[in-house]
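Heads up: the structure comes next, in structure tokens.
Heads up, one of the protein chains got dropped from this complex, but the rest are sitting where they should.
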Amino acid sequence: MMGFQIVVLWSDMLIWLLVAAGIGVGVLIAKTPPLLTAWRRVGANRVGMASATVLLAFILVGLFDSLHYRAALDGKPGQKVQYAVEVLSALDALATPLRTRSEKTYSEPFATRLYAKETVDVPGRDSVREYPRLKYGGRHLGEHEDEVAADAAFTAFRAGVLALLGWLALAGMAAAVVGRDSVIGWQRIWRGETAFAWNAVLVTLGLILLGVVPLFWLSGQYHVFGTDKVGQDVLYQVLKSVRTGLIIGLVTTLVMLPMAVLLGIVAGYFRGWVDDVIQYIYTVLNSIPSVLLIAAAVLMMQVVIDTHPQWFSTAAERADLRLLALCFILGITSWTGLCRLLRGETLKLRELEYIQAAQAFGVSSWRIIIRHILPNLMHIVIIALVMDFSGLVLAEAVLSYVGIGVDPTMTSFGTMINNARMELGREPAVWWSLVAAFAAMFILVLAANLFADAVRDAFDPRAV
Amino acid sequence: MLAYIIRRLLYALPILIGVNLVTFALFFVVNTPDDMARMQLGVKRVTPEAIQKWKAERGYDKPLLVNAEASGLAMMTETIFFQKSVRMFVGDFGHAEDGRDIAREIGSRTGPSLAIALPTFILSLIVTVSFALTLAFFRATAFDFWGVVLCVAMMSISGLFYIIGGQYLISKVWRLVPISGYGTGLEAWRFLVLPVLIGVISGIGSSTRWYRTIFLEEVSKDYVRTARAKGLPETLVFFRHILRNALIPILTGIVVVIPLLFMGSLLTESFFGIPGLGSYTIDAINAQDFAVVRSMVFIGSVLYIVGLILTDISYTLVDPRIRFE
Partner (left out) sequence: MLRIENLRLGFTSGKNTLAAVDGISFSIAKGETFALLGESGCGKSATAQGIMRLLPAAGRVLDGHVSLDNENLLALSEADMRAYRGGRMAMIFQEPATSLNPVLTVGQQIGEVLRRHLGLAGAEAIARMVDLLRQVGIADPERRLNEYPFQFSGGMKQRVMIAIALAGEPELLIADEPTTALDVTVQAQILDLLATLQAERGMAILLITHDLGVVARMAHRIGVMYAGELVEVANREAFFGRPQHPYTQALFEALPDISRRGQLLSTIPGQVPSLSAMPSGCRFAERCIHVMPVCREQSPHWHGQEEHVVRCYWSGQARLANSACHEVSELGVSTGKGFLVVDGLKVHFPIRKGLLQRTVGHVRAVDGISLSISPGRTLVLVGESGCGKTTVGKALLQLIAPTAGSVRLGDNELVGLAGRRLRAARRHMQMIFQDPFASLNPRLRVGEIIAEGMEALGVAGNAVSRHATVSALLGQVGLPEEAGDRYPHEFSGGQRQRIAVARALAVQPELLICDEPTSALDVSVQAQILNLLKKLQGELGIAYLFITHNFAVVEYLAHDVAVMYLGRIVEQGRAEEVLRNPQHPYTRALLSAVPLPRQEGAAAVIRLPGEAPSPANPPTGCHFHPRCPNVMEVCRSRYPGKVEVSVTHSASCHLLT
């Protein structure tokens, strides 16, 4: 067993803080019946629950990628242990084969040979130009290179059977939870009689398992999504991109939330000059087109980072801090919408009679805000949180393309697309990196959008 | 009416000043000109003399806010704040890193930007509003359901995909139009078709859904019930009553972006090699040309504020309640 040193990046801290907050809010919801009924409505929404299952799978990947460490280097016993400069995560450890088995350069999905001709010395003959064999992809086939399809199909089939077995076990557990007797539970699930949309969750889970298990089984033998310019496995890059997307989508909203909520409520409740000042601030910020504001802020941040290299001990730390700074910048440019919404809603709420009743008792303003106004605005905050997520994930890709996104060394959907897009012009085109990144992003964003719709329907009775 | 517009214009002034202060703070207070010089010249091998020279060439060697060495009015004018921020109000944006006059460059680049942005804007509006109106008309049917599904799917696709995919399919595989470039005169349309088409398609998802929500909100209003109780056919109810009322919230969203069309689109222009303001901005960002980025931030804000004022004016055209106040 190698020793290791745990590394807690700032973004890790925020991610786990979010998880803790999520659990805390969950407990709070369980204790507050009005909130619980709204969430039950979300739970009854089939599309919503199916997309939640997909999101959960992504989040799981992201969480595994948020446990960082530095491995100990081999050294003589008795010496002070040295740690590697490279910061790895639990996901890296799990996907070690994917991470380490790099080829020389591009290779197609399921290929056994490189995508470019090279001059190879063949023993006994002169050097020839040919497509060299890959170091890892399809190595187990040996001479039988042409059997890729049969071999892959057979492996996929075996994995599929395993996935099916695993799914049956999960479904059985769900049935046991639903009914006293698992047969009854089973029937209730499939007839859609359960309050929670178990059938949707189970179907989605089945599809995920059927997709993911064969994929990972195969990825041990092939580069299922191919390799990129430096020969790195594309599947591995996709997995690493998930965390970046999640952080951008979640932390940004978290950063802007306190400010938007506080200023929005204060402006709406106290009105007068407080309102004027807050409105002025958000109109000014709103006036600057957001891409340009982000561009300017990121440029400035880059100057700060580049002129202070002494602040960061590892490249990972620098990339991480740049990611967080990006979240802050995105947050500052996007809080105005929520703030305006909350201000308007507070203006309406403060005229409601229960607020006036509280005022008639002489309840202090801050207590009214916390007890009466904030809880009645929570649904707007929650809806904003889930609605913003997908937009932010998409924005990351665009910003990284423009060059004002995450650190170029950090894997993200945006950097993947940016690195791969020029290769589409090659003859024949190198398409797999792009397709993999777009497909993964599409699934994540679609799930987020559908989940957001379910949440909005459940919390906003007015919405159509 | 005139007083209303003048009042709106006066409201815009403090906002413009605020924007100017924000950009000033962002570009000169967060980082000192020394930092920028060090960054531009390369962090490692840089001498104080080189920094001084860099600053002097660009007029960054003055004090930030108050020039204690000068006297009289020059105390205020011989400063970075006055030279670089205040003078933007009169359209003096200074010079880019390559020495060209930014104001002139901007003037010559608005044409290509508009050539893409304006057709995209108008076509999108027509397509999405009619699609949304159709969906709302057939609300709660299978057509509506699958239309919404299509919208959600389309808005879940990255804008980059539309551009890259469109370029690949139409220009590379089918070879219908050139991949990128820009021409003048009659030939220009061959370069414009693809970016405009992609711009329209990539916006369909979210805009249609938004307009549909607005239409459906109007459908449930009492006056619609009155219109139906008159025996009007459903098409008339939609085009005469609902569309007119829905125009008010729709205008809020669209009039404000009309002036911003001058700025062009960052992504489209850079992908298609259009020599407009969008690609100008992107090039400036990549070259870390602070003067250009600063100018674009300011111009963008001015155009946005103009959009706000136009929105207010357009209200008076569609909403009699405001017109008669």
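Points to keep in mind about this one:
Each chain gets a letter, A and B, in the order it is written, and its residues are counted from 1.
The criterion applied here is as follows: contacts are C-beta pairs under 8 Å (C-beta built on N, C-alpha and C of every residue); 3 or more make two chains touch, one makes a residue touch a chain.
Just so we're clear, the structure is a prediction, and the values are computed from it rather than from any experiment.
Although one chain is not drawn, its touching partners on chain B can still be listed: residues 3, 6-7, 10, 139-140, 220-223, 225-233, 236, 240-241, 244-245, 248, 318-321, 324.
If you put the missing chain back, the residues of chain A touching it would be 32-34, 352-354, 356-364, 367, 371-372, 375-376.
Convention: only the chains that are shown with their structure count from here on.
A separation of 28 Å divides the Cα centre of chain A from that of chain B.
Contact residues on chain A toward chain B in their complex (touch as defined above): 280-281, 283-289, 291-293, 295-297, 299-300, 302-304, 306-307, 309, 390, 394, 397-398, 401-404, 413, 417, 421, 424-425, 429, 434, 438, 441-442, 445-446, 448-450, 453, 463-464. Those residues of chain B that touch chain A in the shared complex are 14-16, 18-19, 22-23, 26-27, 30-31, 35-36, 38-39, 43, 152-153, 155-161, 164, 167-168, 172, 213, 216-217, 220, 260, 263, 266-267, 270, 281-282, 285-286, 288, 290, 293-294, 296-297, 300-301, 304-305, 308.
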